[in-house]
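Excluded from the complex is one protein chain; the other protein chains are retained at their positions.
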Amino acid sequence: MPITMNRGAYALAGSSLAFKTGTWRSAKPVHVHAAAPCHGACPAGEDQQAWLALLQEGKPQKAWESLVTSNPLPAITGRVCPHPCESACNRGQFDQPIAIHGIERWLGDEAIRNNWSYPRLSGEIRPERVAIVGAGPAGLSAAYHLTQRKYNVVLFDSLPEAGGLLRSAIPPTRLPRSVIDAEIGRLLHTGIEFRPRTALGRDITLDELRSEFDAVFLGVGAGKSRHWDVDGAVPADLHEGLALLREWLAVGALPKPNAVVIHGGGNTAVDLARVMRRAGIRDVHVVTASGLPGPDTDPDDILNVVPRELEQAIEEGVQFHPHRTINRLIMRGSKVVGVEMVRLKKLPDGSGRKSRVSFEGTETVLHVDMVVPAIGEVVDASGLEHILRQRDFLPVDMFGRIEGQPGLFAGGDARDRLKAYPNGTVSAAIGDGRRAAEAIDALLSRRQPVEESRPSLPYASLNLSYYESSPRISLPTLALEQRNDNAEIEGGPNTAQAMAEAQRCFSCGNCLACDNCWTLCPDNAVLKTSEIAKDGSHYLFDYEYCKGCGLCAKECPCGFISMQAEE
Amino acid sequence: MLEALEGSAAIARAVARCRPGVVAAYPITPQTHIVENISKLVADGKLQTELVSVESEFSAASVALGASAAGSRAYTASSSQGILLMTEVLFNISGMRLPVVLTCANRAIGAPINIWNDHSDSMAVRDCGWIQLHCADNQEAVDTSIQAFRIAEATELPVMVCMDGFVLTHTLETLEIPDQDMVDRYLPPFRFDRMLDPKNPLSLGTLVGPEYFSETRHLAHQALMAAMSTIVDVDREWQDLTGRSAGGLLSVEGPENARIGVLAMGSVVSTFREALDTLKTKKKAKLINLRAFRPLPDQALRDACAGLSDLVVVDRALSPGFGGILGGEIKAALSGMAKMPRIHNVAIGLGGRDVPLEMWSRLLDVPTEDAGFRILDLEPAKLGDTP
Partner (left out) sequence: MTQTTNDPRARQPRFRGLEAGHRACQGCGEALAARLVTESAGPDVILTNATGCLEVFTTPWPQSAWRVPWLHSLFENSAAIASGVEAALKAQGRRSKVIAMGGDGGTFDIGFQALSGMLERMHNVLYVCYDNEAYMNTGIQRSGSTPHAAMTTTSPPGKERMGKRHLKKDLLSIIAAHHIPYAASASVAYPQDLRRKVRRAMEIDGPTFLLVHSPCPLGWGHDGSETIEIARLAVQTGLFPLVELERGEVASVMPLRQKVPVSDYLKLQGRFRHLFVDSDHRAREEREHLQALADYNMERYGLFGDGDDPFDADGADTVRRGGPARA
């Protein structure tokens, strides 16, 4: 029976729903949760966008809980991490990057202040036991993530306290001891059995551990200074940089030369230079093969130091000599009276690999009475001899698995440098611990380990019309004359600042719940429903009516919608 | 109670008795006095209505359309060029089955411009789907105006009440305006099922494609045809109430056995009625007063013409290149009769030319002249050599 004509040919409200315009479509919008660049750049594997989103919703505790699913020590990393997340932040191309480290620090401090506990994860209690050697950031992270997965964890360290280089190599001016105590204390209280003063090779052997435990993670750090000489010459009274820093941190003792040159470009070099400068040493030089941040320096050739630390060091009078190396020690007898420096640069060779080339004729002399090498550290081989086999570092894959050694894992400064996973930072060590925990869990659950990997959202995929320029918060720094050996130099944001700064986040690659797609669909084909939408957004596409115009994708501020060709 | 009233004032009073919700109008001679009188009734508080003084006849009809769709009894009036300016809307009103009532104060159409009476205007819109009722005198115009709302609302078709400009609109007659109680009893408040209402949001005025358009046209035609019985019933009821008929579909006067008939519409009917009463003519003739031009009552026409040898159809307008419009239609309507009378068609009284009493005798001679369609009161001397 056909529809019958009515009087005057009127139509009923909304009867157009019988006409499914979805058949017109040649491409359909889909939600694609690309990684925010901050997430992609984070060595610890944090999803900063995700916890900033919770902060934008005004939920600090939820934000912290989200943060600690990857990084259990945010008050620490918020202070010491060189925050590659901020370098990667898309907002940096718009005005200034989000002050992620500041917000992270604030969240970490709030958690300490309010005594927040780590979220309890559900899951079966596991009977397996895992040994973790080294209670530095890598070991702590592995212990935490395994405990969260309900494993029995025993954590060994040769020192009386957990913390590793957090305590032994980072000055309290950068990382107050109270923060270390609070965060590590909370972490150790999650059910980890901590055995301090237990050194590998002295008190226990690796073989014992491997037989007693179902898996072993080595987070032993790099505790031995790399061998250093200049054309075979070494001053008689040579002091290694890390040893000097440790000694100063432990007992407050420091040599007092008139002028010192520190050779190296890492945190040890810069931290030591600042300590020595504050101790009253007139001339503190840092000679480094790396460059200072600037337009002429390749990103992979920059001093491996938190940029603001570098600024502060310069402020404090440390003299940097970038792109240089020490060519010759000028000795009077066995005593150093100066060094000869030469300029160099990292350049590609014939095979395309980059290596350092020094330039004859650029030699200059520094008059100093002390030379301190701080060119880095290698693994102390004690107890690991047959694993290391003369190598400086433990050879691992991205999950910390050591080839040919089933059940043995490593991470942190003790491992080899991997191209996609550079180490040498607290955050990288935390990331290593987390991935190793996944690998250990996978091994013990007889499955393959998984590391979430999503492409990062490019800046060009954002629709910037929907964002307004707003300045990054500026964080307080102790005035030069107020700096001493104990007071923390940098301050964190206050609550209002942290909350305001979080609002600056573009929410790259993730739904901002801004309603744009819902508001701008000419065809009423976007439905708003936070209950039913399961992909992290608040919206559904109604493909019965979506004509595939692509407006929603184009006008999504955060690149969460892509158009996908229909088959 | 009998009163002496000008036609326009009487119409205004009759319309007011019908309690229209919205009246929209734009002035044009000879309709103007109707609007003026309604405006005065409103100004004096004697008529509660939304009087919308629009900026054109086009908008007058549009306002009436909107008001009717929104569920109000809507009324408008116009003439001549104004009717033509409304044309597009008139088609729309009927197509949407909206019961608007319009008074057409019939007037010629220019150029040359001419403000006086003939039927060119209503004839020009004969196909717009409206019921068209013609009035012979002002009492009929009053009664038809009231009946028009009943017919319109019963059929959900618009009704055009045609009354001759000046001849009726500007003429003082003694007539009766029915009292309010009587009209209220006769004409219940307007209820419209398809009314625009947020509680029942219908869409009116949709697009209909080839797959249904023929059905809409068929239904429009059926609705007009079916309206004939409503016109008759409504008039009969009026007669019961007032003792007056306004003429049903058509009425026949004169000697039963007359073999000649004269068919006419509008005020000339009154002239011919008087002639019928007062003139001593050799030939006997019947007078057929066609009140309903749309719908055209073909069966009633055949009945009225039964036994006639000759029928003179009097047109008040013409279709150049064809001839008399009414004549052509009557011919078509009677063509199925077993003994169809010979039909003679003339036009008279164009553009206000006077139709005297003697025209009746002249018309009765027409069957013997066998001259085809012509303008009967043409004065050939005035033509000169103009091609």
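Chains: A and B, in written order; residue numbering restarts at 1 for each.
Keep in mind that, in the parts below, contacts are C-beta pairs under 8 Å (C-beta built on N, C-alpha and C of every residue); 3 or more make two chains touch, one makes a residue touch a chain.
The structure displayed is predicted, hence computed values, not measured ones.
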| Hey, which of B:A124, B:M182 or B:V208 is the one touching the hidden chain? | B:V208
| field | Residue, one of A:C38, A:A53 or A:I180, that touches the chain absent here | value | A:A53
| said: Which parts of subunit B face the unshown chain closely enough to count as touching? | reply: 21-22, 24, 49-50, 52-56, 58-59, 62-72, 74, 88-89, 92, 96, 196-198, 200-209, 212
| field | Missing-partner contacts on subunit A, residue numbers | value | 3, 9, 11-21, 24, 53, 56-57, 465-468, 503, 507, 512-516, 519-525, 527-529, 531-532, 540-545, 547-551, 553-555, 557, 563
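By definition in this document, only the chains that are shown with their structure count from here on.
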| message | As a quick test, compute the distance in whole Å between the mean CA positions of subunit A and subunit B. | response | 91
| remark: Seen from subunit B, its contact residues with subunit A in the complex are 95-98, 156, 194, 201-206, 208, 212, 215-216, 219
| request: State the interface residues of subunit A toward subunit B in the complex, per the touch definition above. | output: 5, 7-13
